[in-house]
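First comes the structure, then the notes that go with it.
Certain chains of the assembly are absent from this excerpt, and the rest are unmoved.
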Amino acid sequence: MIIKTDYIFMNTEKRKCLVHITDKVRDFVKKSNVKEGMVLVSAMHITAGIIVNDYEEGLWKDIMDWLERVAPVSDYLHHNTGEDNGDAHLKRIVVHHQVIVPITNGNLDLGPWEQIFYAEFDGQRKKRIVLKVMGE
Amino acid sequence: MIIKTDYIFMNTEKRKCLVHITDKVRDFVKKSNVKEGMVLVSAMHITAGIIVNDYEEGLWKDIMDWLERVAPVSDYLHHNTGEDNGDAHLKRIVVHHQVIVPITNGNLDLGPWEQIFYAEFDGQRKKRIVLKVMGE
């Protein structure tokens, strides 16, 4: 069995945005030499998540606008700690913070339109995504 | 280690519905001969998801009605591409598009009421679910 770990470092210019990371995950899997298995992609900071959805700019804005309605910027109790990012914690919960991508015949076994995105809700500082592959 | 892959093909009559797939996942695991491990169940199309919840028709309607409120049909920027399914992309994000089911003593290690459902939000055309099992 092969088990490998790597990290993608993030520091987005915007406070909130989506970042396409499919190629980084694919490169990691190629280097790991796993031909059959699974790769975990998990946002390690609690104000960010991972989404597998369409590579389409209009939709990206739709997703971010919709999240502002579902989990809006507001006065949260969490802000008593000095933070102002309560909404970002909730947005991470809605989108979930991780995905598993199956690996078949040495490739990411994604559907025809599935692409992997890092969803940043409180950026402009150093963050990490963990990649963990297991297989043969 | 055993690693096996299969696909469930879907083409629902209704545009939006839940489809019970626990038996299909169970059959796949039995055939794989994995006695201890995990199976990934992941919707490969970006307008569908996977839910593990109750086998109860009233609840199924509750879930679909509630999703119309959380991620309603509306004018989305995504529709500038000619699509009209922006809400379906958002519904997939709310419910998440995949689950992992543990396998113990050769069986799906589900709770007493846990059943696996495919959640279609833009059907009436060919779609796929990937099943990937790893274990011994």
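Note that the chains are named A and B in the order they appear, and that numbering of residues resets to 1 at the start of each chain.
In this section, a contact is a pair of C-beta atoms (placed from the backbone, for glycine too) under 8 Å apart; a residue touches a chain by one contact, two chains touch by 3 or more.
As the structure is a prediction and not an experimental result, all values here were calculated from the model.
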Size of the entire homomeric complex in copies, 2 being in place: 3
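The definition used in the following text is that only the chains that are shown with their structure count from here on.
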Angular offset of subunit A relative to subunit B [C-alpha, multiple of 5 degrees]: 120
Euclidean distance of C-alpha centroids - subunit A vs subunit B, Å: 20
Residues of subunit A touching subunit B in the complex: 1, 36-38, 51-54, 56, 58-59, 61-63, 66, 70, 94-96, 99-100, 102, 104, 109-114, 134-136
Of all residues in subunit B, those that touch subunit A in their complex: 1, 3, 5, 40, 42-46, 70-71, 76-81, 86, 89-90, 92-94, 96-98, 100, 128, 130, 132, 134
